[in-house]
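Removed: one protein chain of the complex. Kept in place: all other protein chains.
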Amino acid sequence: MLIHVVNPNSTAAMTARIAAAARRVAGAGVTVRADNPPDGPAAIEGPYDGALAVPGLLRCLAAAAEAGADAHVIACFDDTGLDAARALCRGPVVGIGEAAFHLASLVAERFSVVTTLSRSVPTIEANLMRYGLAARTGRVRASEVPVLDLEAPGSAARRRVSDEIARALAEDRVGAVVLGCAGMADFVDEMSAAHGVPIVDGVAAAVALAEALVRLRLATSKTGGWASPHERTACPIDAAP
Amino acid sequence: MLIHVVNPNSTAAMTARIAAAARRVAGAGVTVRADNPPDGPAAIEGPYDGALAVPGLLRCLAAAAEAGADAHVIACFDDTGLDAARALCRGPVVGIGEAAFHLASLVAERFSVVTTLSRSVPTIEANLMRYGLAARTGRVRASEVPVLDLEAPGSAARRRVSDEIARALAEDRVGAVVLGCAGMADFVDEMSAAHGVPIVDGVAAAVALAEALVRLRLATSKTGGWASPHERTACPIDAAP
Amino acid sequence: MLIHVVNPNSTAAMTARIAAAARRVAGAGVTVRADNPPDGPAAIEGPYDGALAVPGLLRCLAAAAEAGADAHVIACFDDTGLDAARALCRGPVVGIGEAAFHLASLVAERFSVVTTLSRSVPTIEANLMRYGLAARTGRVRASEVPVLDLEAPGSAARRRVSDEIARALAEDRVGAVVLGCAGMADFVDEMSAAHGVPIVDGVAAAVALAEALVRLRLATSKTGGWASPHERTACPIDAAP
Amino acid sequence: MLIHVVNPNSTAAMTARIAAAARRVAGAGVTVRADNPPDGPAAIEGPYDGALAVPGLLRCLAAAAEAGADAHVIACFDDTGLDAARALCRGPVVGIGEAAFHLASLVAERFSVVTTLSRSVPTIEANLMRYGLAARTGRVRASEVPVLDLEAPGSAARRRVSDEIARALAEDRVGAVVLGCAGMADFVDEMSAAHGVPIVDGVAAAVALAEALVRLRLATSKTGGWASPHERTACPIDAAP
Amino acid sequence: MLIHVVNPNSTAAMTARIAAAARRVAGAGVTVRADNPPDGPAAIEGPYDGALAVPGLLRCLAAAAEAGADAHVIACFDDTGLDAARALCRGPVVGIGEAAFHLASLVAERFSVVTTLSRSVPTIEANLMRYGLAARTGRVRASEVPVLDLEAPGSAARRRVSDEIARALAEDRVGAVVLGCAGMADFVDEMSAAHGVPIVDGVAAAVALAEALVRLRLATSKTGGWASPHERTACPIDAAP
Partner (left out) sequence: MLIHVVNPNSTAAMTARIAAAARRVAGAGVTVRADNPPDGPAAIEGPYDGALAVPGLLRCLAAAAEAGADAHVIACFDDTGLDAARALCRGPVVGIGEAAFHLASLVAERFSVVTTLSRSVPTIEANLMRYGLAARTGRVRASEVPVLDLEAPGSAARRRVSDEIARALAEDRVGAVVLGCAGMADFVDEMSAAHGVPIVDGVAAAVALAEALVRLRLATSKTGGWASPHERTACPIDAAP
């Protein structure tokens, strides 16, 4: 089984760390192939970055589908471009945000989210409402750590994320915390050990769910908004937007 | 006052009709300037088309803001790219979908929407939920008229839209109907006369609301998801995505 | 275009200030005529005052409609008597509460309300739920300034309202604040300058929306609860309740 | 214990029938005293009638409280003036609409409502949403029987109400039906026998709940919107609105 | 009229106190008979205890129905086994949790709940959501007093419950507080006097509501989930689960 993990930002170092996290959880017989668009935003912080990242994301998805991917994971916690991706692809597509929310709701009555910047919070809140899981959420919290600082060795990123997790557990009446950025995938073991409650990383969650969907032969229903695009706009590989 | 109306699809004939509808409702002293991206999808039918249209839309917005627009109207009923646009622009930005929903809720306890294709329905439903106005909605209905057929002289488009409005009034317990596509702006008088209830066109609604916001000196709150983009991704005019 | 603004309380000095605020925002060619019932509560603070104010309010509306008003604004933030008014009048009727909520939701992801007394809070909260916009609201806050103190020169009213706005911005995760009383219409410029986010006054918002509805020829749907009253109860001018 | 039942319309024959229904269910030691305002709307059909009925209703409540009533029942299914009444009175006040909804939700997972005219439906729906019980409701249905026809001997009223109950049971997936008008209090036995599911009359429900509240010494919390009116507007008996 | 009150835990001393509270509120002509299962959990603290208590509870209900009970009260604030009980019994069944919520919502715009341990909070919250009354709730609070400590003379239980009520009134913007455990039935007068707002005890509320339902001849609708059990599982008296 080939699972394609696409990091919609253009920071290759982050893609490498995401790929490693994905491979740690993938089952026997599962190949993970990860990529990112060559250009576009270096990090997705808010809806403006998100919108600009989507065309490159769709080109990666189309190429991977062509190359035989059985399923796709969108490794941005905003689930950027998820509806467009489901319209484009035949195989299942899983966003790391939604994946983390669904798994968190199986191990905790309520959960909070700790993400990077305040400007990402409304998108995540809107996603939770649309997915139906806002009712299971305590609060979406910003650690105010920029995405790319998560990459920087020696930054205070881990401590600030950990502090925000502690505040969530103290104030939000939740039983688990979701890490709200693909760049935090490395933190999950350390945070689990430190806080003693389930800490959910979306990259691992999405890979596991994508694998599950393939095994169950469940692919995206090509109905409603996820119907295949018209011929005239179907090929984002050649026709740059 | 200069109001910029951007049609995010690349069909110039549709832009011309939208501009005419906008001018019919604009107040004294208001100049309407309308444009569309030179390329991108010819019509926005579903989230895939929508995603590909956004970079071009943002370039139009940036150029118009540079040229002194006081407010912007996004003339696609899906309110495509609205969050990104509000992050980018200083002046207020109004989507024609949201505009129609807000005005409809001032003249009817509940309203239905009649749009083009089924593939657009989930996006509109998700918007209604996010805006908070799903509770005021009867049903979002597809007439199954493709967007570009609305442009075609002699098509059955008007009759099919009218038939769907009739079904909405018979079945949905609503007091008004919103026309769910910028391409239907011309239909509003005919449909109002035919059905005897308020029929709301989003283009007119959005222009009136944009003018109201400017007059009240209310601009987008640059907080949360609408904070101005970082320098690195701020200029979509030059840096093609 | 003639827009009738009715202050449902009997304090003429407040009516004069409301009229001035309305005229500041009215477009070219719009005449604003403001009145209030000669008797009834001097201020509307809670549902009991509101209920006693409605018959006088309806008499003002009937007289203004007879005199050719194109639209009506109810200048009490509780939107007192709005359903009865829409049943009575042919032209559109806009409450200042709903008007402020709708415009605020175009410029902020979420907004809070700062009103006068605690006893007004539940009515405003119930309205927000009914309009569907509770999901966009942070919190409805009382400044504990009585309505008529807003009229008193030298009172601490402005400072207390400003302090409550500051608390809303610090605690409620909102991007805008709505002024929750017609008597605060004068505060909007000062508060906008002081707090740096959109501050929305309902009187201006309602006049702008009423003008927009008239321009779009959108009048109240006379269906459901807004159907015209039966003959036997139709004329509140002569038949005092 | 003295329970005051006020019919807010001015039709004395209807008051008599309501009083009889109330007495049938009152416990040992409970006196029921029923009245109605001498003037005002002959029937309450929609929010306009409702608004005009409230001042007279409040005068009846004030007089009964003065005369020692332990609790009050508002015998209009719209729960007309309920917030104002709770602000005015010291003893508990129960609306027949809310009473019926609460008891119905103890005997059925979901229930529908059969009321008189379509123009009453939105008020009832708004009440259900505010009370929180909309989630337990199938549908609020109009039988299109005018209120005063319920009084007319030989009318088709009973048959039409019964037919609408049958439709509710066939289509709404509900286990009980609430009779949506005080004038239907007489129908409850006949409808229960005919349809084999719980049929709930609000008059009986409200009297039983008022008695329960008095016995438990639970009176209205004089907080928020139900705080006692200011002196200046406190006495509706003398100061006609 | 015979009202059966079943305490689903096996602590007979608690049953005696519950019976006394029930009798204090029962009307003339009402006999209260109280029992508890001879074995099973000594207290119900969380869903695990709740699940183990249900078979014994059902045996008590079946025996009381056989013995002619007109109605049943389940005297555990979690409303343990309520759906199963309604399927089993012909007469109405009222849980003390739901009873308290319904009566509280007649005397306060919003109420909070003060229960025993944190582990009971999610069950109560889930019930409030299902009943539809979550919208009327401030917060469900744990006093962290174990159930059986409520029985212990000289314990700090009353003070801790009272302190938590004070916090609810200070922080939750509510007008009443519900006592969230059958073992708190004795506290209601003291707490009412101390806090000056309605304090609602579920045991008294449920007995009053059960009596009301019998008087109105309203029994459980035997539809949907409350349909009578199949023969094969119908008799829990003999067939121990």
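We just call them A, B, C, D and E in the order they show up, numbering each chain from 1.
Here is the rule we use: a residue touches a chain if its C-beta (ideal position, glycine included) is under 8 Å from a C-beta of that chain, and two chains touch if they have at least 3 such contacts.
From a predicted model like this one, the values you see are computed outputs, not experimental measurements.
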The one residue from E:40, E:91 or E:183 touching the chain left out of view is E:40
Looking at A:19, A:34, A:161 or A:176, which makes contact with the chain not pictured? A:176
For the full complex, which residue in A:2, A:133, A:166 or A:194 touches the chain that was left out? A:133
If the missing chain were put back, which residues of subunit A would it touch? 25, 27-29, 92, 94, 98, 102-103, 105-110, 131-136, 173, 175-176, 192, 197-198, 200-201, 204-205, 208-209, 211-213, 215-221, 223-226
Where the unshown chain meets subunit E, residue by residue: 39-42, 45-56, 58, 81, 83-84, 87-88, 118-123, 126, 129-130, 223-227, 229-230, 232-233, 236, 240-241
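As a convention for this text, only the chains that are shown with their structure count from here on.
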Interface residue overlap between copies subunit B and subunit C, same or different (over half shared): same
Intercentroid distance (Cα basis), subunit D paired with subunit C, Å: 30
In angstrom, rounded to a whole number, how far apart do the mean CA points of subunit C and subunit E lie? 44
Could you list which residues of subunit B touch at least two other chains? 109, 135, 173, 223-226
